[in-house]
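All protein chains but one are shown at their positions in the complex.
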Amino acid sequence: MFKTKRSLLIMLVILAMVLSVVGCSNSNNAQSSSSGETTPGTSDNHIAGPAIDKDTVVIATADETPSLSAAGHNAVAGDYVNKLTYNGLFRLNKDINPVPDLVKEYTVEEDENGEKSIWVMTLHEGVKFHDGSTLTSDDIIASLADAKTHPEVLTYTTSVVKTEKVDDLTFKIYTDGASSSLLYDLSHHSNSIRPKALIDADNDFNANPIGTGPYKFVEWTRGEQIKFTAHEEYFDSDRAPKIKNIVWKIIPEGSSRTIALESGEVDYVIELDSTSLDSLKANPDISVLEVPSLSHNWLTVNNEKVPFDNLNVRKAVCSAINREDVITVALNGAGVATEGQTPEGMLGFSSEDFDNYDVEAAKGYMDAWGGDPSTIELDIICSNDTKRRAGEVIQANLKEIGINANLSTMDLATYLSVTAEGNFTGFIGGYTSSNMVSFLQGVFLSSNINASNKTRTANPELDALINKAAKTVDQEERRKVLEEASILLNKNAYQMPLYQNYMISAHSSGLDNTFISANGDFAVQEWSWK
Amino acid sequence: MWKYIGKRIVYLIPVVIGVTFMVFLIMNMAPGDPVKSILGEQASPEAIEELREELGLNDNILIQYKNYFLGLIKGDMGISYKSKVGVAEEIGARLPTTAKLSVIAIAIAISLSIPLGIIAAVKQNTWIDSLTMFVALLGVSVPVFWLGLMLLLFFSLKLGWFPVSGAANWKSFILPGIALGFLSMASIARVTRSSMLEVIRQDYIRTARSKGVPYNTIIRKHALKNALIPTITVAGLQIGTLLGGSVLTETVFGLPGIGRLMIQSIQGRDLPMVLGCIIVFTVAFSIVNLIVDIIYAFVDPRIKSQYT
Partner (left out) sequence: MDGIIHNNKKPTDALKIKQKYKKQSQLKEIWFRLKKNKTSVLGLIIILIIISLAIASGFIYDYDEDVINQNISERLQSPSLDHPFGTDELGRDILARIIYGSRTSLSIGFTTVVISLISGGILGAISGFYGGRIDNVIMRIMDIFLAIPGTLFAITIVAALGTSTINLMIALSISGVPRFARIVRSSVMTVKDVEFVEAARAIGANNLRIIIQHVIPNSLAPVIVQTTLQVATIILTIAGLSFLGLGVSAPQPEWGAMLSSARAYMREYSYMTLFPGLAIMITILALNLLGDGLRDALDPRLK
């Protein structure tokens, strides 16, 4: 059928074609990024429409929200869109401190035990919901009660013990003794305020997300995009939305989001892929926002398993890890090395007594332990690509002190089950929270063993400090208690912190007033076109 | 004839029951608690227990299947663990995307492969034949996701002709359609060629030729009609490959179709959603096969006579 020569020739030609095609694209890319002139994307931009349209901002995000309802989910992707359609009683400002949102003013009163546990709050007057109705205390009470019925957000609804209406604009919230977490919880999306009438009517807030927020829901094309339009009667004129239409586009692939931004298809990318960071920073049409996050990531070892019950072994592992290498490989450099057992940037952080990278010190700890490092069994579970890359660096680091670690890959669901039950020796994990108290409670409180306390730490002294901090409303006093806890943790090295990754967003440089805070929050309603 | 069709439809029922039961069992063997993946790392044990109860996960597996199946008969595919929305509703929203992708892919495949197959047959044993058949073979050999990446790299990134992700307009479907269609094009072209060759050798063609009918007319009027019967069959069977390939294609091009929904649901252990996707795929596959068989029965007198 075939003549040999011909078929060989064809093959060669095809090979050459493919090679030249990719070769071309490669060299052209290099040119465009080095010259810093117009990129191929923008020069051939045929979809320039949205970029010049000053009424619209197209936002690209990786994950689709599971739900538009405020209380039925605990997903970051959902939190972002909830901020458009709802307001809470409080919100977190740029420095991640709670500030009043729907609440105009509040006072804290003492109960019969002398504890400051009665919160009297007054609402802004004339706040309008998207359906035209006016906000009253009844809506607050109904919303907070409804949030309590959703197991997904149980963590954020327990601080509110009881609510009580005083008049149409005033109400009381009772907490269990003094509470430092109430205002943070009220800032969480699960406690967003929705109209009582709709809650009573069993409204599906996923299909019809009526709130007081700066944007009204228009349309959701599943898997593709969600459209919003400005809420004309927004209560806070200082923070009223300046851009009329928001298109929330789902682009799961990182490189695709970058390309879409360059070509003007989208104006704002929430999660920017760190691989393209350098070339985007050099692009004058694009602004990059970078901030170290409060998400603390670590190598966890099971403190109940031998020899990780030994402090010297844990300290040896902690000081053997080259965090800079981990960051280069796992995050393409987009992170900061941790210098403490608690997240830097939170109230009460301390780097005192923390074991930084120091191979000699690690070997010293190993000697102090006295056992044979090659007998240590450590299986590091990695549940995604980033963790796997971090794990590979750690594996190489531990070899230096004689520990042969093994890496195993697991999907998220299995990993969560296995680690919560304590059936592991090690894994790479992390924890994100907006304040130090909830961080410590989640990660180290002994009552959370078999749940989120995965090192299985049971330290009564630490428990006492955490519980004390939770009851301390005064910020300065709380800081002291938390600092004590941080240092105690550094001394004990229950786990091996690695990095706090950067939150990286990027947008068309025409967009003004953008920021991201350390917990990833951003305020669409404050944006405007230059 | 109707008897035949009726028999085929009835026959579909045990297959669907078997598939759902099998998939239900397999998915329930999965390690990892779906509830934990819904609630995430920071969930408390009470929250987990409460949600387990709410989702009916504490029941016996057979009872769970019975409840699921009874719902399925009524068209209720359950509620997604993750979004709390009806599975049928969610799949319904994604169905047009996958359908559009498949139709465009098969249209591209057929419109390219049939002419290619015919040319190859007519020019049998020439370099044209060799080249077309080589391209066809290349088509079945290229991984669809890699072809997709290469198309994306060249046409979207370098030339900027097409959007990189999503299904905003018709342009979004061109590259995925080509990537997915290329695979089927190859198989169809090959079958067209060989059935064409078989027909050309038949007596009546030779007779027509000897009578002096122009060659092109013979191909167009006589050979083509008969040669296309096996082609239809293969084109229909390609739907199965297409559905499998759509999972990868939708992932590469960020198309919000059922394939991508399925992968996302697998990662999130969203069992009802995964089941729903597989059932939809299976039913679609079976229906297409059924239609192909029926068409075949109409054109093939042997099957026709059996049932009339």
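Order of writing sets the chain letters: A and B. Residues in each chain are counted from 1.
To be clear about the criterion, contacts are C-beta pairs under 8 Å (C-beta built on N, C-alpha and C of every residue); 3 or more make two chains touch, one makes a residue touch a chain.
Just so it is clear, the structure is predicted and the values come from calculations on it, not from any experiment.
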item: Options A:Asn310, A:Thr328 or A:Asn467, residue touching the unrepresented chain; value: A:Thr328
item: Residue of B:Leu57, B:Ile128 or B:Leu149 touching the missing chain in the full complex; value: B:Leu149
item: Residue in contact with the excluded chain [from B:Tyr65, B:Trp127, B:Phe155 or B:Phe285]; value: B:Phe285
item: Residue of A:Ile140, A:Met366, A:Val393 or A:Ile516 touching the missing chain in the full complex; value: A:Val393
item: In chain B, positions touching the absent partner; value: 14-16, 18-19, 22-23, 26-32, 137-138, 140-146, 149-150, 152-153, 157, 194, 240-241, 243-245, 247-248, 251, 262-263, 266-267, 274, 278, 281-282, 285-286
item: Missing-partner contacts on chain A, residue numbers; value: 1-4, 7-8, 15, 18-19, 22, 25-26, 29, 33, 253-255, 258-259, 273, 275-276, 279, 325, 328-329, 332, 385, 388-389, 392-393, 396, 407, 409-411, 414
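Note that only the chains that are shown with their structure count from here on.
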item: Between chain B and chain A, distance of the C-alpha-averaged centres to the nearest whole Å; value: 38
item: For the chain B and chain A complex, residues of the former touching the latter; value: 30-34, 36-48, 50-51, 54, 82-85, 90, 93-94, 97, 125, 127, 129-131, 133-134, 138, 150, 152-154, 156-161, 163-168, 251-252, 254-257, 260-261, 267-269
item: Residue ranges of chain A touching chain B (in the complex, touch as defined); value: 1-3, 6-7, 10, 14, 18, 21-22, 24-25, 28-29, 40-41, 43-47, 66-67, 69, 72-74, 151-152, 154-155, 206, 221-225, 249-253, 256-257, 259-260, 263, 265, 411-418, 420, 429-431, 433, 442, 448, 450-452
